[in-house]
Every structure is written in structure tokens, then in C-alpha cells.
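In this view, the complex is presented without one of its protein chains, the others remaining in place.
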Amino acid sequence: MAEMRDEQSRVETREYLTFTLGAEEYAIDILKVQEIRGYDAVTRIANTPDYIKGVINMRGVIVPVVDMRLKFHLGEATYDAFTVMIILNLGQRIVGMVVDAVSDVIALSDDDIRPAPDFGATFDTQYLMGLATVAERMAIVVDIEKLMTSSEMGLVDQLSQTAV
Amino acid sequence: MSIDLSQFHQVFIDEAYEHLATMESLLLSLDLDAPDLEELNAIFRAAHSIKGGSGTFGFKDIADLTHALETLLDKLRRQELQVTDEMITAFLHCCDLLSLMLEAHQDGTHVDDQAVLESKAHLMRLAEGSESVLPVTVMPGAPESTFTSSPHLSANRWRIHLHPHTDLFSGAVSEAALLSDLAAMGDLVLISRAANSQRVWELTTALNLEALEEVFAFVCQADEVSFEALNETPQAVTDEDEEDAYGFFVDEDSLPAAQTIQEEALREEAISDEDPGFGFFVDLESLPAHSEPEAAEEEGFGFFVDPSELPAAQDAASQAALEAEQGFGFFVDESELPVHSSDTAEMLGRAAIATKNPVPVAPSQPDLKTPAPAKNTEKASGVKSASKAAAAETSIRVGIEKVDQLINLVGELVITRSMLAQSASILDPVTYEAIHNGLANLERNSRDLQEAVMSIRMLPINFVFGRFPRVVRDLSQKMQKKVALKLVGEETELDKGLIEKLADPLTHLLRNSIDHGIESPEIRSQLGKPEEGTITLSASHQGGSILVEISDDGAGLNRERLLEKAREKGLPISDNPTDKEVWQLIFAPGFSTAKEITDVSGRGVGMDVVQRNIAEMKGQVEIDSVPGMGTRIGLRLPLTLAILDGMSLRVGEEIFILPLTRIIESIQPESEQLKSVSGQGRVVHIRGEYVPLLELWKLFTLTPKFTDPEAGILVVVETVAGKMALFVDELIAQQQVVIKSLETHYRKVEGISGATIMGDGRVALIIDIDRLARMHKSDVAPESMSF
């Protein structure tokens, strides 16, 4: 039985990129990741929340950069040669996201992702797809597109942006 | 074989629009008293091209209407008729319809058949030289087209001339009955009507001549009526030659293809019954003589006969018969043609191959039953792109997004170059001379490239000005005013995006000028002005911007009335307003000074929209007006939306771009120039003026190098809120920057109009100086700035 289930679930496996913020490990759909690059040459934008670091030039287009460590008060926001940015491609929008470190690419089936408990976590549960256990570590699977386009992030012009 | 003609439709449609635009502008500029023959010819050619193309590509309705247009134009250019104003109006109306029909073909909408038929009939009547008479019957449901590319067409067009010896219709004959008989046969249009029951009709019908004659047999004597085939279809034959789709003036055997023709001709003959529409005009040489013996031969391939046999007996009779059914002809003796003998060897060679290989290998291999082998069709699709590219040698059409992509890529190139230059700057100039020289070349080339690419987006403003002669003509007719439109600087180039956005505001301003500005001819002559008012539309480059002006010699704005109106509407007015302030009132939403609301100028929803449109284009509106003399409205716009002439400046670590056009001067202030005014914050005293001080570092919460204005620099700028002095650390350089949107991936940022990429690849923000001025004015700590 167990083997059969494995067979089945393999069909529905998806790849996720995992990264760390402080002590927590997060996983996002790898199809939303355009590239990973170092943190560099960010132009500040005045009068924005501290986690919006500014904008960068991504091959001719202007892309905003958010520091997830600042947004969710996880880890320490230092910027050096090891600071990495995950460039997300969310349909129409491109966003750079600063994290502590990028760790791995893992394959998960829908069965591997269990509903997240209401654990009053850093992320509002509406952006969480669930929890997954990978090699004895627990990763929080995030709906990154939903999060990044939410009014909470303030990256998109919306009526509720003043709520920030 | 079938070649999909729809692949050419878009080109045809674009082309037709261009022809229509050409026609319209030529029609509008035509001098009725002394029409320029060359202009008439050009108008004719435009109509002719549309007709030819529409026929070829299967737009029968368009071909049909343009045929009427062309017929009248042809008479005009041959000077058989005089151009009248009625004709011009009919032409313009027809152009409008054609443009609607083109649109209809593009998006599948439908054009009012009745309007098309009426326009056509009107043109035909004008071409007959008769005054406006309404068509007797117009039957929209009847076969729509008489002019068509199809050789298998069934409808014919006849012109019926009724010239009875007696006044028929006053006697026993009922005109109504006759008309209903004729109308029942097809699409009937009255062309002219004269005394004594003389009539000329045009009838489009699927029925033949006999049927027509039958109808009239009960009405009049045979010699009292004549039928003229308006020979556009093979069936409408009165003279066979007229109907040929092609023909030659020569013996066919003198044609270069003579040797290959043998077999072809033979097969042609075999299939000529099913494929009427072409034939030979003269002496189709060896057609009967040579093909017949070979007729027995196999059809997929063939042998070429000895050339000496070729110029043989000719059967003129059968050739003429064939020709009647074909549609082409030759003018010369085929034997006169060069290729005739010189190609013989080659042909024989080919024939040899063909013999071994029943499948045609050479393109010239005759095979008329399937005139283009599948092989050729494949080849055809292969050359599609090549032929497209080669098609318009003088201009090509490309999507604007491709141009924008090019602009982006060039921008990247420029950035890469400056990064390279930065890296190379540490290299010893002597040892690495070649690298330095190369980089210098690269810089020059990439700058040229950037300019060239940017210029692709630039179009002459005539693209928008060009429509206004028509607008003015229509509106002044409607308003019963006499207005001449003068266009100045039509060749001035500006960005395509701006040109499109200019159309609406300019149309509105023009309407206002005609409606409110220019007085009626009576009033004008009372005032001692020429009856005809003049509106001048001009465009010119002024530094980094473009100035579009609309000026009229009309009544000018009425200061008292504007003020009265403003008070009525409860608009805030200062005690002793300057003219400029009063003129600004017309930009208030819902403000209209027309005594009566007209359908021309609308209901006062206009000037505020105009101002908003112009502001969106980062432009400004200026008004000058002198009572009794006229009004001038100036629109000052950036040259392009894609590039900005900017000044880069630094505050702390950050670099900003300030639009150069807004900078008046930059100064290093002395301490005594700086003052504090309660409620206004700090101001700078510059030559008697107190200019508010805008501290960029405060507005943008930056960490500057200098917090004391005396240490830094003040840039005096022109804003919507008046002059402002922008305090920055230092000015860096004047430069052209490519404007990028922040909103594509981020959102609007207060006080910032966009961003650009600097030489080192970093992003610099472009300051929206008007917004900044408003932010400053609204408060020292603007609410919108505090998060």
C-alpha cells in the first residue's frame, strides 16, 4: 500500500525552493523563482516601510526589493557579500526578496504538505499552504504570490495601501 | 493551388487607410475654382489603388463603392466635369464609409448597406453630370456587388438609356410599373432623368440582356432603348475583347515561354471550359497546330518539340475564341521575343529531365490542371517572411513593443558600456591604448545607436494635425462660420505615444475655437474683420520641449463673463485677479461660457479634461487672450515620453534626476538670502523674489552631506505652484535618461515620476517637481509622507 501511494504521489510532485529566515525554513514554488542573486546596488525609496529596501535594475526593468527579515522580524538584517536575494516572477510582476540563506530544492507531493496549525506564526495563515517535513526538518510552505501581492506587503497600488 | 490571400489583408487595409487619408487631405486642400490636375490625379490614383486592391483581395463591397468613386474622379481628372463642392462632400462622405467598411472587415462589424448604396448612387449621378436626384429604388438586399475579382460572377451591371420618340410616361406607359419590373430584376439606380421620359438607369442583375429587352419590349420600340454593359464581368459581354482578363499583342510563340507553352496551351484548351477568364488576344501561334498532335500525349509531363516546328500555322479563329474566355493578351508577335530561341536548348534540357521524371521539377514545368504543384505552395510559405520584408521598401511596419524592446536593449548596452569604461579606467592608457580607443568608439557608436533607435518612435506631428482640416470643414459648416485652418510646423517630430494622446485635446480646443472663438461672418464683417476667421495650428521645438499652439483671430476670452460665471458657480476668485488667473477659470470642471449649449463644444466638460490630459503627458497649458483679437492656447510638452533631458544631482548617497526643462538656475545662497516666513517655512530671497525652499533630504528622509543650504546648492525650478528652490548636496551632470516606469513591478511613489538606469547600472529616481511642490505647500510635514 505504502509503495502504491508513493507511486501515485510521485506523479503530483512539485519542486520547491527552501530558504531560511532566522531559525525557520520556508519553501516556495520553484516555478515562481526567476533567479537568485546577491544583494547589490539597491536604490532607496523615500517614505516607505523599512522592509522595502528600494529598487534595483534587473536587465532594464525596475524591480522592488523587500527584506523578509525586516518584514517578519526574523534573523538579522545585515547586508554583505553573502546576503542573497530571490528574484520572484509572479505572473505580471517581478519582486526581489532578501532572505538569510537559500538552502535547497526539494520535491514535495501534495500529500507531503500538511495543513498548518494555527500557531500564530510570523506569517498570517492565509499565505501558508501548510507544513512539510523534509529530512527531519520542518519547512513552512508559503504561497509567495499571494503574500507578495497582498496589501500587507505594500508592493502593489491598492486601495488599502494606506493601511501599512 | 490556392494562395491564401488573407495574409495580405492587413497590408491592404493599412494601405487603404493611408490612401483614404491622402484622399481626404487632398480633397480638403483642393481649390474648386482652379483644381490642380496633378492633385486630381493623385486623388484618382488613391481611389484606383483601393479599388484594385480590394478587388484582388476579395473586398467586393469596397471595390464596388470605390468603383463609383473612381468613375467620378476619372471624369474630373479628364476635365469632363467640373469639381463642385457637392462632389467634395460626396467624396468625403464616401471616404468615411470606406473607412467604416475597412473597419467592418477587420472586426466583423457591419456597415449600413443603405448608406453605401446611396453614396454610390450619389457618386454615379454626379458622374453622369446630373444634379442630385434621389435614387428610384435602392435595394439593399440585392446582389451587393458588380465589381468583383471572381470570374464566375453572375451579376452584371447594365446602363439602360431610355430615349423614346414620344413622351412615353405621359401616355399609356406606367413608369411605376416599369420601375417595379426592373427593380424586381436586381439593384436599380436612377442615374438621370430628363424631359420626354428620357431616363438613364443602372441595373445590377443576374439576368441577361434578353431578359432586359423583354421588359422593354412591352414599353417601347427597340430603337428607343439601349443597353450598355458596364463591362466588369465576363458575362456582361458586348464586346468580347473588353472582357479579357489578359491578353497578348503578339504571337504567343514569340514569348520566351513559347517552347514550354505547347503542352500548356493544349491543356489550357482542354480546361478552358471550366476556367474561363483568360485567352489570347492575337495570333496564338502554334496553339492548335502543335498542341493537337500532342494532345494525345500524357499530361503530367511532356516533350518539347523541335523549335523549328514552332512558328507554325496559326488558327486565329480558335485562338480568338479562347482568348475571349481568358483575360489577358499580348501586343506583339511572339517570335519577336528574345527568349524564344535562346532558351531552346535549356528547354530541351529541361524536357529531357521531365521525360525521365513525371513529377515536375522545374518551376516552369507546365502543368495547368494543377497550376501550382504542392511543391511550389510549400516554397511559397517558405518565402513568406522574405517577401514581406522586401515588400515595403520605403517603410516597414513594426509593433511599437518591438521598438520599445529595442530601446530597452540599447539602454542596457549603454549601461554595459559605461560599466566597462569604469573597469577599464584603471588600466594604463599607454599599455592598453587599444582598449581605450575601442571603448571610445563603443561610446560613440552606442550613443548614435541610441539616438537612432529613439528616433524610430518619433513621428511628424502631421499624423495628428492631418485630421483637422476635415474637422474644421465639418464644424464650420455646421456652425455656419467661415474658418480657414492654417497648419504650421507639421513636420515637427515628437514621440508616437504623445501624438496619439494629443488628438483628443487638440480636437477639443479646435472645436472651442470655432464655436466660441470665431464670430459669425456677419458679426465679423460688422467688426471690420475678414468674414473668414483664421485658426492657426502650429508646432515647434523649443529647447527640450515641443510647443503646440492653437490661435484664432476670434472674439477672445471675455473677462467679465468669465468672472460672472465663476461667481455664479461659486468658484473662488481673488479680489483683483490677473488675466492669467481669470483665464485659468475655464479649466474648472463644469465651466462653460457658451451662451447656449451647442452639440459642438459640448457641455463644458472639456477644458478640465484637456488640462488633465496634457498634465498626464507631463505638459502644461498656457492661455493668452486679447478681447476682440483672439485667443492663443499653448500646449508645452516633452519631446518624448521615453527620454528625458535631465540634471542628475546628489543628496547623501542617492542620485536623483530633475527634468532639465524645469530648471531656471542654480545658486549657492549667501546666509542673508535665507529667511524663515511663518506658515511658509524657509524661503530664499533671489533678486527681489521670495522663493520657497524645498529641502530634498527632508522630503525624502535622506541623510545628506549638507543640512545647511549655504554649503550645498539650490536649484531654482518652475513648478505648478510657482518657483521653488530645491536644496541638494551637489549637481552632477546634465544627461539624457531613458524613463522607466516604477509601476510596472512596484507602485506609484509620491514625488517621483519614474526611474532611470544610470551608467553604473544603478537605478536613479526622477523627481516629480510639481508633486513635490504641492507636497511642500500642503504642509511642512505632509500627511501623505508619514508612514
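Each chain gets a letter, A and B, in the order it is written, and its residues are counted from 1.
We take it that contacts are C-beta pairs under 8 Å (C-beta built on N, C-alpha and C of every residue); 3 or more make two chains touch, one makes a residue touch a chain.
Methods note: contacts and distances are computed from a predicted model.
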Name of the absent chain as recorded in UniProt (options "Response regulator", "ABC transporter permease", "Oxidoreductase" or "GrdX protein"): "Response regulator"
Neighbouring shown chains of the undisplayed chain, as defined at the top: B
Residue in contact with the excluded chain [from B:Ala42, B:Ala424, B:Ile667 or B:Ile686]: B:Ala42
Residues of chain B (touch criterion as defined above) contacting the omitted chain: 1-3, 5, 7-8, 11-12, 15, 42, 44-45, 48-49, 51-53, 55-57, 63, 148-149, 231, 239, 241-250, 252, 255-257, 259-261, 264-265, 268, 277-278, 281, 327-332, 336-339, 343, 347, 362-364, 366, 368, 371-372, 376-377, 379-381, 383-384, 386-388, 390-394
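In this text, only the chains that are shown with their structure count from here on.
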Complex contact set, residues of chain A against chain B: 41, 43-49, 54-57, 59-64, 93-95, 154-157, 161, 164
Chain B to chain A touching residues, read off their complex: 408-409, 411-412, 415, 653-654, 699-702, 740-752, 755, 757, 760-765, 785-787
